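Removed: one protein chain of the complex. Kept in place: all other protein chains.
Up next is chain A:
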């Protein structure tokens, strides 16, 4: 390895942070992974005075979410996975050095030396070095296209290799191995898992559970090979590699990923004579102190009572303990951690609680297996039958929260514990734990150590939605496994306090938007007066009127300015333009897919010139014309319509644009006709009214020039068809869209988009974009897939039919408006004068108009208010 030519500095002295005097405690953290960063967050929260904190990160990136690493292959970017940014360090005053590997500790002089030769002094040192993937000593394990699965760089290398491979093997069928298998499958590879033990997830599940898990995983197209020990990897005959097993059988594959467990990064401890555990790991006591009283170790590198923890929750707890210690809470101790886990592997629920294997002497178990539905559930109870010791759930883990709490809190078992895992029957209901039975101290979120009491306090302080609870307590914000239980606790506490979950649209309608949608549709309500009379009170307002108008449009799709409907529309929809700060409007003609002929562009330019409009190209690949007065709008539209244009619905909570790259028609890399598809989709969904605006993007290849993954609906061409991504967003809170289905043909793609859009239109809240709607959906993407692809609610046909109705009843609103004299006469500045609004004043800037500022206007015209 090359050492950069940089002079060794004896002891780094940097300017004191925020003008403080020399700090009285210098803290160095080695390692900026999830646990290292959690430690920083915990430290920051405690606002210690006079500390100087420096973190050394070996990777080029700041901490990121390794728990959700496999989502990288489902469309998440490194930025999505990031846990920290410069803002955190700016706010905390902590310093970070990336690509800065600690190579030596001088415990006597209390310094750390980095690979670059810098020496930094510490008063307290925190080792959060994590672990590394164990690669079994198999001959050929260092061949090209052999990987481990730990860092984003590993994933990028896998991704690159995946493009050159047809098949991939994961060596190791544990929790991480199966995550990794999902990644390979997402890369489109024929996927195999090779496991040494006789079953998958040998630590977490038992033989029967392993059998069901295996058949479920195999049903997803992953080949599973258990009780296989790989002896050698060499050149294959039909693929890049051949794995040779100890029984002489072999398997050929193009790519190999080792996921055979992790080993603690304890080399710094070993080299500096700190005690390590018998199975490795830096030995720590209950205070997380190593054998040196100024050095702590936390996370996967640490061994507490000879035990290492490969989960994030215990690491977070250690981080908290050390932060509390440093803040002077000498009583803060680590008391071990519950290793129960619940996860979803390729859509298969797997959970393991406590003594899952039934190793406690005298324990007894209850098992339920359904080989048709492929569900397996086992509970392990104490010898006296009074306490729950552990459980295994495969295929359905609905009871996880209940069973975990029963185990952790020693809650007395019901008389017939078997009903805890039996499907609810007619005769006997499932014995609910009832969150009331939990003590306030019960830990609900183990990742962030949030107790029932914490959640109740947050509710009392005003948090009444799962989003607010997440934001203020962090419960459910890491792995998300506890969200259903957090929701239960929240609702129970709200009920106890006499609060109701108020999702009412406004004071006039005691219903959510979704409920109102249902009432309108089922009751075939077509007017606001009727709606108000049947379900509301008062006169309505600027919230419920446009909402009702939007729902009427989604359901019945009548002309939005027809009769009474007009009085419900926001100014934008009323004038079919976008109101600007000076009360003028902007006009956007539709250019489907961003495609426009030279004549079309000239016509748009001529209209802009004739009416003196400011012209700007939009982000959605069309042209926006600004500065039109209301009385000019019908004239402008008439000219645009004559040139072949239609309304672009830029003013509506409706489909805006379908952005596209140029695609295979022209681009030498394009694999399909993205413009053609974009035009077709834009023409199909134009005019659809929705809870908020909707944007599409279509890219002709994975280079993604249309930025489709930042759109509500994103489509990317592949060699095998179209990949559909949903619920992305740019704007204020960017969110990458998630892959919902791959390799679709056009008919299948349109069918799925129909269902998706109509389901969103039906169920979202007012002004909720698809991205926030998706975030609030309990069950997340899997639930969406169940409903839209699996048709779990049995509404797919209905959604498609409803969309077809909207498509079939489309009309260009500008055209209808200009041809209806009653509508047209509303377009005037004054009811009693033909003169234009003299308050609208423009000045010129960069060759075009812009609204005059107040002081410029005062100069240009006498102000009627002051006149």
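The working rule: contacts are C-beta pairs under 8 Å (C-beta built on N, C-alpha and C of every residue); 3 or more make two chains touch, one makes a residue touch a chain; residues count from 1.
Rule of thumb we're sticking to: contacts and distances are computed from a predicted model.
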Among "NitT/TauT family transport system ATP-binding protein", "Cytochrome P450", "YvlB/LiaX N-terminal domain-containing protein" or "Assimilatory nitrite reductase (NAD(P)H) small subunit", the UniProt name of the subunit that does not appear here: "Assimilatory nitrite reductase (NAD(P)H) small subunit"
Hidden-chain contact residue, picked from the options A:317, A:582, A:624 or A:646: A:582
Contact with the hidden chain (one of A:130, A:264, A:540 or A:648): A:540
From A:507, A:599 or A:798, residue that would touch the chain that is not displayed: A:507
Contact partner of the left-out chain, one of A:45, A:567, A:597 or A:819: A:567
Where the missing chain touches chain A, by residue: 507-508, 529, 538-542, 544-546, 564, 566-568, 570-572, 574-575, 579, 581-583, 825-826, 829-833, 835, 837, 839-840, 854, 857, 864-865, 867
